[in-house]
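Okay, handing you the structure first.
Partial view: only certain chains, each at its native spot in the assembly.
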Amino acid sequence: MKKRVAVVGATGIAGQQFLVALRNHPWFEVSLLAASERSAGKRYAEAIRDPKTGARRWWCQEEPPQEALALPVQEASSINLSGIDLVFSAVESEPARELEPLYAKTTPVVSTASAFRYETDVPIFIPGVNLDHVRLIDAQKKNRGWKGFIATQPNCTTIGMAITLKPLFDAFGLKKVFMTSMQGLSGAGRSPGVIGLDILDNIIPFISGEEEKVEKEALKILGVLGEGQIAPADFVVSATCTRAAVMEGHTEAVVASMANPCSVEDARAAMIEFGQEFVKSGLPSAPQHMIIVHDDPFRPQPRLDRDAEDGMATSVGRLRPDRALDNAVKYMLVSHNTKMGAAKGAVLMAEYLHQQNYI
Amino acid sequence: MKKRVAVVGATGIAGQQFLVALRNHPWFEVSLLAASERSAGKRYAEAIRDPKTGARRWWCQEEPPQEALALPVQEASSINLSGIDLVFSAVESEPARELEPLYAKTTPVVSTASAFRYETDVPIFIPGVNLDHVRLIDAQKKNRGWKGFIATQPNCTTIGMAITLKPLFDAFGLKKVFMTSMQGLSGAGRSPGVIGLDILDNIIPFISGEEEKVEKEALKILGVLGEGQIAPADFVVSATCTRAAVMEGHTEAVVASMANPCSVEDARAAMIEFGQEFVKSGLPSAPQHMIIVHDDPFRPQPRLDRDAEDGMATSVGRLRPDRALDNAVKYMLVSHNTKMGAAKGAVLMAEYLHQQNYI
Amino acid sequence: MKKRVAVVGATGIAGQQFLVALRNHPWFEVSLLAASERSAGKRYAEAIRDPKTGARRWWCQEEPPQEALALPVQEASSINLSGIDLVFSAVESEPARELEPLYAKTTPVVSTASAFRYETDVPIFIPGVNLDHVRLIDAQKKNRGWKGFIATQPNCTTIGMAITLKPLFDAFGLKKVFMTSMQGLSGAGRSPGVIGLDILDNIIPFISGEEEKVEKEALKILGVLGEGQIAPADFVVSATCTRAAVMEGHTEAVVASMANPCSVEDARAAMIEFGQEFVKSGLPSAPQHMIIVHDDPFRPQPRLDRDAEDGMATSVGRLRPDRALDNAVKYMLVSHNTKMGAAKGAVLMAEYLHQQNYI
């Protein structure tokens, strides 16, 4: 018997990515779609068609699943969750703040929104990195008197950085991290996201709120689960986040200074070995490698590497020493902001929660 | 009486930029054009026309100067410099190594090539930053027994960084600098430079040799002129250089840690005040401001800011504290890699050398 | 004494282009700015600043004129036109339908909106092409009992095509015209215009309503002024309009079949000679050439040619015979959709109307 899941925010691009990530899923079955009032009451196929031009407002490269097209769309604020085992929340942060607690009263919620990420009793999970924080859910349910819970995914820019820092953190300790991102357009969504006139032949040097999220989330993710809360890891992240004329995939230049000596070869070995146990744990959406390390100095590139292992692996290259800091290495990474960095990463997280009997 | 100047490498894109930078110049008159054997003997208008398709191989936005079109092109290895007061060398590094010493025997050479940048007795000038290194030319002439000399411009990626570091260096001392660049395509030239298939919807994470140049040149430029050589400045630069889908303009994310406390307001003030004396010194190609500081967090952008003051000003924005290092600030900058960063910057340097009677 | 002009829709990108086109204008002085309720009551400098981020919402490459920054912004539906000699209307078509007749009761209106283009007594002007239609204004004023009038500019895609067809039409008669456009992003504006995710690495094959406008407007523009109306020209235009990843400049592939024999050489001569009288008529914004014909087969290109004569000349290339139709030639053209194709073209039109004592 598959678990019955709801996708809230189903007509938006993030929701559509959930539908793609859940297509033919062996454990989960999309049983309920919800969106804003405008779409409520229509079948999904109709809800994503522009009434004026007839254009289909579907933005994934993959086709929409047939089953989803026939489902009716419910209004997000008044859905009936009886019989639903899990809610995937793909709404913006503001509505998430209202909606997710409603759902969590009765039902587990896995969310890509930032609304609850920074609450003491809400975990920010990256599969393969800190799923041991799962017990924070118990505290959360108790605190809030919920039958369900809210589990969140980090910002899409945090993910690749945190995945590649984790093996360094574990083996050598981290002191200081500098990260400069060149982020893909899809991270900004379509409402309207980044306007063509603003990004062609250009770099946009600022993404509102992004640097603060990255600097804060990484420490919580690599922190230690204590009594009902996470003690943030004890290092400093300094981030600069920019937008580039790239469709998908976030590229990040990282400098990591460590507590203990770490050669380039050490770092490479730690990254290659990282996550081998996790990827074999039988979760259907897991990649075969958490990190792929390239020796070719021209890799990783977002267009070539974002889709590695269906967007679930983080690609690293240009590993080299940094001479400005102690025990430091530098590298470039590419991670897929809307696969591992959003819906498919959230599905992988849900698979783990299911495996651990939280769903 | 204008000084008579030669442009070597005149048919390439860098040479063309010199012709544009020298159009109607009040002090310099283009009197000799030189290029490779293939163009030698033709008039310039003919040398830049594709014989097969009839297409004009001229790549500046500005039209070619009429006077230049009529000039005959000489072969670079056998030009006659009698009557020439100054050579602008716009050739690649490898031919520069052969050609520039030939010219320097009799004639001052101002070069954008890297061939001689790292020689002990050759200065790397950035106008407005370290023109006081001019006396190294005396040592060079003496050492080498030349009547002329070689004065070089730094790599186009070094320039914006060094210009913005200079006021911080002078006022607060520098300890560590991290710089990540997203460089425009024009920096790679056209032979073939960056292929469209490689850069569309992409970031290229590596530019061969670039990081080493930036890390080394900045220290020499901010160094102190001693007896016949420059003592490099005593800080460390860690650079990551990438290529973005931007026509022109290098965007750089900089973190600067200083010896002494420096608030964001201190840094802003130092940058705004920087170079006020230099820009008033009467050099025809000087900008009105060395550095323009933006408060709008979405600036600087390469498309909007590269042409500030005809590409001769460096635009800075997003000045903010950095908490990972001591006394540190972070900022973004945009500088025009083929104006201040190449030909027009070299012309400005030549103007200073002329003013100081070196030409 | 300069004429006092109002710019309505002043905070939008089209309105901003009017401010740039009118900067230091010898005949016109911007005396009134109007926009929607949201901006009303603020000074212009404040109205174009984002209250949340502090970013300046100004989208022209040129800086905003100082005088404009200090002007207060009035609400478009309740402006006081006493003392105003001319209104430039840069609003969307829907508000134009309400606002322009209000203004025209007392004051001449020059509009880039499509709202009134297809009314029998409203001329669609292209400077240099059909300014002899000016007498339709007399009929319009009489019909409508207005002291002012509405004069419109065509769609930005019509303009380059109509300018290049005009000399062929006059000399050889036109029968059939096929036009395929690859249009720049700026034609779609910024609300939100074309989203980056939709245009990067892509062509959008449809622009709603555009083909119908082009097919209809060209015939009216090349039509003959009769009694109070224009008899449309007697040929057929078949248009396909697409959007390309180009910032500015519309590129069009045209096939023109004529009534009488027309060699490529004939067509070239007609285009080169076209408009020589008009460009000498002393209008401040007129280009020196209406059409520039390139022999280089790789021209015109939008990036290289859109700014020819400050965006006021139309560039033609690849003139060659077409063998599918009788007396036919083919060519490519580039015209600047937001200079000759919008604000600056409208200013040129107003200059003519002023010269003819209509303003």
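Residue numbering begins at 1 within each chain, and the chains themselves are lettered A, B and C in the order written.
The criterion applied here is as follows: a contact is a pair of C-beta atoms (placed from the backbone, for glycine too) under 8 Å apart; a residue touches a chain by one contact, two chains touch by 3 or more.
These numbers were taken from a predicted model, which means no experiment stands behind them.
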Full complex, copies of the single sequence (shown: 3): 4
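Just so it is clear, only the chains that are shown with their structure count from here on.
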Chain A and chain B: spacing of chain centres that average the CA atoms, whole Å: 42
Centre-of-Cα separation between chain C and chain A, whole angstrom: 46
Intercentroid distance (Cα basis), chain C paired with chain B, Å: 40
Two or more partner chains touched - positions in chain C: 53, 200-201
Residues of chain A that touch chain B when the two form their complex: 176-178, 180, 182, 200-206, 208, 236-238, 240, 242, 244-247, 251, 253, 255, 297-304, 317-318, 322-325, 330, 332
Chain C - residues contacting chain A, complex: 53, 59, 185-186, 190, 192-201, 208, 245-247
Of chain C, residues touching chain B in the complex: 53-56, 61, 200-201, 295-299, 304, 307
